[in-house]
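Omission of a single protein chain aside, the complex is shown with its protein chains in their original locations.
Chain naming follows the written order as A, B and C, and within any one chain the residues start at number 1.
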Amino acid sequence: MDPTIVEFIGEKCMISIIPNFSNEPLHLIYGSVGPFRAGFPVFVPLWLAAHLRKQQKCRIVPPEWMEMETLEEIKEEEKRSKFFTKMPSEHYMVVAQLVMSTAPDDVPRCEELRTIIKDIFDIRESKLRTSIDAFIKGEGTYAKLDNLTLLEMHSVRPILPYSLDHIARYQRMATASQRDTSMMNTTGGGTGTGSMSNSFFTQ
Amino acid sequence: MATDSRELQDLALKHKSSCFYLSTMNYFPNYYSIEDIFVTQEKVECKVNTRLQRMGFLDAGAETEDLEPGRTINLPLWYIKELKVNNAYFTIALPDIYKNVHKAVCEAETTHIELGRLHPFFYEFGCYLTPYDRNHVIGRIIFETLRQRVRHLLDISKNDADSKPDHRLDNIEAKLHDAGVRTNTLYINWLQMSGNNIRISELVEEHQKKRKRADRSDDEGGGGAGGSGDMDMPTGKKPSW
Amino acid sequence: MSESENLEEALNEQELNTEAAYAEEDNDDEDAEPITAQKVLEILETAWTNEMCAPELLQHQTDMLELMLSQVAHMEEQMKDLDKNDFRFVVHQMELERIRYIMASYLRCRLQKIEAFTQHIINQDATRDATDKRLSPEEAKYAQEFASHVDEYFNKVATQYMPNQQRGEAEQRVVAPNLMSHVFLKANVAVSGVIVGVDDEEVDLAPGSQHIIPYQLVSDLIQKNQAQLI
């Protein structure tokens, strides 16, 4: 699952736009959108908003949280808290990235916002690394990851799950050999090519 | 042995067959795993316990027909692992590399160890030796070592992606490192919005490069089998399936 | 604008047709609830992410796929006569491409597992009831063909010249997934008493909570849709 897929999933988020055209509602499979009335806000999926904006058919209304004061608070809270705080959107990075790259003019203080959102992501990412470290050293193979967003998970994927797979396999192996020293052929983690039957001359 | 198996590590890390639609799965040895075959090619020092008839050919330093008790020989893991741990023929001498890191493991000081230099397949090789270790340290050591080094792996794959870790890492670690670097690259591409273009398929690109090289190197024609001949092979027709 | 209104109506109607189709197919189930195209899409999206994240092949979704493919085909038919630059055409077409991508990516992912674990999957499906098969009928046919192509290749080049296989040897060669692979999980509902460790440690999962955990410990939750992989 690479970031383009995370983005694809995040593009389903609904966002408000102000169209400069009017149209009847559209019955998309994913649900109806519209009606569109020029000058009046309407909620559409992010992928549609980005498309219409590129066609200059609308203005994007940035979500409430995309605003300096709110984000400053979130950033401070994130620094203070030991755990991951709940983000205003579970795809905050994707929404920010798409809105700010397709419609920078629709977002007041766009560059500042870009920086602070990146800061928040970085704080959370380094928190993630620290907690991974603690969790692995605490001999865990299971951990709770509440409030972590998909893109943040992606930052340790697949290296984290892969590392845990290996650690768990080596642990199982160590335990198994302790339990039974005289065992044979169970090395190599689950495959072991050896089945020493007596019939090595079948015909 | 070291140089030999180091070459194997380099080879093991070359993943030619990984292409876009095969999201590479985590290493988990199976019958066809080339890497597991590389690991089981490693030699283990064994002491011969009893006369083994007509097996003298396994002893490079002797001319005898039989393998004589008391001799020390190197045997490949693929043979050793088919024997019972407490077989009457050989006693396996465990390599010192695991004992040597024991202290570092106990002190949780493993990140600075050049693991790949100790053994290119430090973990997987250790797995196979675990049952022969009556003190049950090796199993513990490999598991603890990786546990201690994961944070380090996470950090170096994010921060110094460009510096090749050379032989600081064992094969398993180098794969994890590669995966981490790849994640980071994809993320940076995404931030720059450059990850979305459709790209030429890897094999086609490789093939085109090869053809250009061939065209350049021999201008006298005949440039590579079917060189320029199939340049216009896909005709105006849409690729069909 | 009446022409495009008709289009929207027609597209809307199709949702009803879909419901009918579903109700018909499952009419042995006493309370087969009608299903909307939107619901079908949601089910497919979940199946897609689950499939991408699970180490093993999950249950096939032939019914949902067929419903969605009919829906897509029907919409394309309805849109055929529209101007390619018509706002409606563009938006519907964009959505259809998103759906096509999900379906293709989903089936590709399954195909990849089928090719990697062919014999393992075939063996396992042989022990399952008709309703529990992981492979769709088309996939089952493909898996059999693939296995025999590989066999034929191996046989022509090598195995025919080698001594007979021993008992157990075929088994050794079966490639199986690592079910203890770690996955990211999100609980859809409250689940109590999930074993999360080797020493039988148990936790309760709150709805919406997220976890990283070995797949095997939660595979039944995925099956029952109490949790999903992310």
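To be clear about the criterion, contacts are C-beta pairs under 8 Å (C-beta built on N, C-alpha and C of every residue); 3 or more make two chains touch, one makes a residue touch a chain.
The criterion applied here is as follows: contacts and distances are computed from a predicted model.
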Listed names "DNA replication complex GINS protein PSF1", "NADH-ubiquinone oxidoreductase chain 2", "Trafficking protein particle complex subunit" or "CDC45-like protein", matching UniProt entry of the absent chain:
"DNA replication complex GINS protein PSF1"
I'd like the shown chains that the missing chain touches, ordered by label.
A, B, C
For the chain that got dropped from the picture, name the residues of chain C it touches.
65-66, 68-70, 73, 84, 90, 93-94, 97-98, 100-101, 103-105, 107-108, 111, 115, 138-139, 141-142, 145-146, 149-150, 152-154, 156-159, 161-163, 173
It is residues of chain A that touch the chain not shown, namely 4-5, 7-8, 51, 54, 193, 196, 200-201, 203
Touching residues on chain B - with respect to the absent chain:
8, 11-12, 14, 16-17, 19-22, 31-34, 37-38, 41, 52-55, 57-60, 63, 76, 78-79, 82-83, 89, 196-208, 210-211, 224-227, 229-231, 233-236, 238-241
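One rule holds for everything that comes next: only the chains that are shown with their structure count from here on.
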Let me check something: if the centre of a chain is the mean of its CA atoms, which chain is farthest from chain A?
B
Going by the touch criterion at the top, tell me which pair is linked by more C-beta contacts: A-B or B-C.
A-B
Between chain A and chain C, what is the gap in Å from one C-alpha centre to the other?
21
Touching two or more other chains - residue numbers and ranges from chain B
26, 28, 30-31
Going by the touch rule set out above, which residues of chain A reach two or more other chains?
157, 160-162, 165, 169, 190-191, 193
Chain B-touching residues of chain C, taken from the complex the two chains share
52, 55, 108-109, 112, 116, 172-178, 181
What does chain B use to touch chain A in their complex?
26-31, 33, 36, 40, 78, 81-86, 123-124, 127-131, 133-134, 136, 139-140, 142-143, 146-148, 150-151, 153-155, 157, 172, 175-176, 179-180, 183, 186-187, 189-191, 193, 195-196
Can you name the residues of chain A that touch chain B in the complex?
2-4, 7, 97, 101, 129, 132-133, 136-137, 139, 154-163, 165-167, 169-171, 173-175, 177-178, 181-194, 196
